[in-house]
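Only a single protein chain was left out; the remaining protein chains are all shown in position.
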Amino acid sequence: MLKKVAILLACILSFSFASSDSNETSVKLNLVKNIKISHKMTEMSKKCVECHAEKTPGVVADWKQSRHSHAGVTCVDCHSVNADSPMASAKVHPKGSDNHISMLVSPKTCAKCHAEEVKQFEESGHARGAMQMYAKPGMVKLMYHYEGADHPDLKMSPDTTGCAMCHGSIIKLDANKKPTPETWPTYGIGTVYPDGGVGGCKSCHTMHKFSVAEARKPAACASCHLGPDHPDIEIFNNSKHGHIFNSEGHTWNYDSAPDTWEVPDFRAPTCSACHMSGVGETVTTHNISKRLKYNLWAPRSNLRTAGNDKAVEEFRKTGKLNIGTALAGHPEGPEAARAEMKLVCKSCHSTTSTDNFFTMADKHVELYNVYFDEAKKMLDDLKSKKLLLEDEWSDEFQEIYYHLWHHEGRRMRQGALMNGPDYAHWHGVFEVKNDIRKLRKIYKERIETGKIH
Amino acid sequence: MLKKVAILLACILSFSFASSDSNETSVKLNLVKNIKISHKMTEMSKKCVECHAEKTPGVVADWKQSRHSHAGVTCVDCHSVNADSPMASAKVHPKGSDNHISMLVSPKTCAKCHAEEVKQFEESGHARGAMQMYAKPGMVKLMYHYEGADHPDLKMSPDTTGCAMCHGSIIKLDANKKPTPETWPTYGIGTVYPDGGVGGCKSCHTMHKFSVAEARKPAACASCHLGPDHPDIEIFNNSKHGHIFNSEGHTWNYDSAPDTWEVPDFRAPTCSACHMSGVGETVTTHNISKRLKYNLWAPRSNLRTAGNDKAVEEFRKTGKLNIGTALAGHPEGPEAARAEMKLVCKSCHSTTSTDNFFTMADKHVELYNVYFDEAKKMLDDLKSKKLLLEDEWSDEFQEIYYHLWHHEGRRMRQGALMNGPDYAHWHGVFEVKNDIRKLRKIYKERIETGKIH
Partner (left out) sequence: MLKKVAILLACILSFSFASSDSNETSVKLNLVKNIKISHKMTEMSKKCVECHAEKTPGVVADWKQSRHSHAGVTCVDCHSVNADSPMASAKVHPKGSDNHISMLVSPKTCAKCHAEEVKQFEESGHARGAMQMYAKPGMVKLMYHYEGADHPDLKMSPDTTGCAMCHGSIIKLDANKKPTPETWPTYGIGTVYPDGGVGGCKSCHTMHKFSVAEARKPAACASCHLGPDHPDIEIFNNSKHGHIFNSEGHTWNYDSAPDTWEVPDFRAPTCSACHMSGVGETVTTHNISKRLKYNLWAPRSNLRTAGNDKAVEEFRKTGKLNIGTALAGHPEGPEAARAEMKLVCKSCHSTTSTDNFFTMADKHVELYNVYFDEAKKMLDDLKSKKLLLEDEWSDEFQEIYYHLWHHEGRRMRQGALMNGPDYAHWHGVFEVKNDIRKLRKIYKERIETGKIH
């Protein structure tokens, strides 16, 4: 309730400020960001639209449906760059103009209007998507375990067609200032742009519509958050929340302003509602790590005690990602994170219900840690006794160990905390349990015989 | 046709009776159940709604959209209980009132208006969901094969976050009369309430909207009927029925009264249409076992010859579930069940088409039995020769045997009978075939050497 009053006041105040120093056409955007953009299209923008309506009609059709077009944000506002920009096209475009364009649009450009969102994003785990793959020395070795390593011309294909498409890439430009096939196109969340911008705004708000409504639907997350190692959309579909969304979500209202998207706009939360939106007493954030108590992707689940993520900061200073902040989360720590998450639950659930739920889900995470610790102890012991093969993918123990934490172990933990029983159980603890028995058997054999079979 | 006339007559008759002994506001419900509920909200109910519109707005928003609210069924009708109810809150609520509430609402409460539905439900296999997990002595041992067994504080997490979330739990109350985290919240279909009510009405008709339309959509079943051991939603999506639903189901009419939901309200059946709804000459039932010829979940598929399920009856008498009625189905036997199912098919398919379809699907079930019988024979022989490990999950033979019937074997059978070819074949017989070869190999080795390798 207090939140609602605060939002209303903020609107009125910013409207007043905006009105006092602006003409009519820039009122709307001023309300949000104090940036003046004229609604009158420039000659150049008209030219873009006319020509591209023929050449790439989908781009223009999308833009015409976007809020950008109505707010006077046109092609040149995002694609026109100074000649000395690292991403400026080698040739002017269109021919005969003095205009340099960039086919790449970096979050730095988005931040001209959406500064707060970009800042929050940079403090989140999402921001480290590409850097942890391509700027962390250890990772490279891991990745080139793939056979491609022996085929220089082909070895990047697993990255480009696979990992980078969700994680993002560190975009490289060729001699003609065009992005290389190895690094672009990507729709990855942590993409690093040649101008130092980090992030994949278009990963969730797809171009060229850039819709808030789209990002509030599970489909926006589902194209990356799926599969054996983080089946978040499958877990959502397995939950009562997903059940409700799947039966009637197509009739809901996804267009409310940030911080005002509330029940009864929707009847059950989507991914965004719990992790990002300003539901109930919470406020909207683009830091998806902020409401998380545990790290559920790491080999062992520990509490997120490290505050905001520092990856972007470190990378900008050093060009590398040497220190990890795997425990980044809420700046005030894991209990603050959990408390914020519970504010979302509160829209529909009693305190007893919510508390009971998290009590048992947390125990499932702890039970996972029990399994993991046993597996890790065996691994370390075998290592110290030189009973592991160097190529981990040829070593049955190491292969099972990897699947235990990276695949079924994540499913067990995420399934519990997002209420997907099939993932907590069948794809989770049931498989972890089988893994641990197999690891014990192999361990026993190796220790008893001193040999790798 | 005859059915339609009968429905019309019934409506007219009950309307006459109702009108003669009721005031205007109670007419509607009288039509259905001869129970008087006033449309005028009590002061208490108004208080509930006003306060909870602030505290749990989703609950109130749902209820406002429900038929309950329009029919004058308010918060107190379901949540207000006598002080001596086993589920009555320790304290009165709201403070200062003399009102005891229960956060739990049992099917016994639902039965006040929906008696026939609850009765049918209790006669179905759904009703045994929780009892077969928690009231059947043998099961406990099976479940605590999981590692959690050694960690008393954690050992319930696999159940609570996994099994019980679909199967249901037997709800226990703590000293403050609040449900324990180990047993609640659950959305499980067979939940047993402290007052002896059995069932998860809200599993399909989610709270607090309790919509018939929702329960008619596949999503209502999909949050439980999925995954490796009963991929019913995946099979549906793999079928032509699913294909049609997925392409246009969002435009269909799901609101027709029971027994009148018919083509062209929909163009292809959903789960509910085949298993529960009064389509064509069938009548609506909440006994989902009634139209089933075979038991497809048991290790071996036998005909459902045992009439209605007796689990609730037995549990109420003994507090245990010693005898199973795994073959419960149609009270008149398996052929009556099949005949009723075929009445649904008849809306769109010729007799030749339907008969041919079931002929081959039944053969696929029989072919599964051939495989299963061979596997069981080997298992029994190894057991008698003491060639099985005590811990079945460490024993390769027993692990494969389990998967053969519980995972791929179910997929093979359900895939055939629900027309999901990928499940009949790739996830079904193709894997069963590989299993059986592995079992033969292990069996042969153990028999020949007299040892477990």
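Each chain gets a letter, A and B, in the order it is written, and its residues are counted from 1.
Definition applied: a residue touches a chain if its C-beta (ideal position, glycine included) is under 8 Å from a C-beta of that chain, and two chains touch if they have at least 3 such contacts.
It should be emphasised that the depicted structure is a prediction, and the values quoted were computed from it without experimental measurement.
**Q** Looking at the whole complex, which of B:97, B:350 or B:449 touches the chain that is not displayed?
**A** B:350
**Q** Which of B:114, B:290 or B:427 sits in contact with the chain that's absent?
**A** B:427
**Q** Taking the full complex into account, find the residue in A:41, A:71 or A:226 that is in contact with the omitted chain.
**A** Candidates A:41, A:71 or A:226; residue touching the omitted chain: A:226.
**Q** On chain A, what residues meet the omitted chain?
**A** 54-59, 61-62, 64-65, 103, 145-148, 151, 153-154, 156-158, 160-166, 178-182, 184-185, 187, 206, 209, 214, 217, 219-220, 222-224, 226-229, 250, 391, 393-394, 399
**Q** Please output the residues of chain B touching the missing chain, sorted low to high.
**A** Per the touch rule, chain B residues meeting the hidden chain are 1, 237-240, 242-248, 250, 262-264, 267-268, 280, 346-350, 352-353, 355-357, 359-361, 363-364, 366-367, 370-371, 415-416, 419, 421-422, 424-429, 433-434, 436-437, 441.
Criterion: only the chains that are shown with their structure count from here on.
**Q** If you average the CA atoms of chain A and of chain B, how far apart do the two points sit, in angstrom?
**A** That pair's centroid distance is 36 Å.
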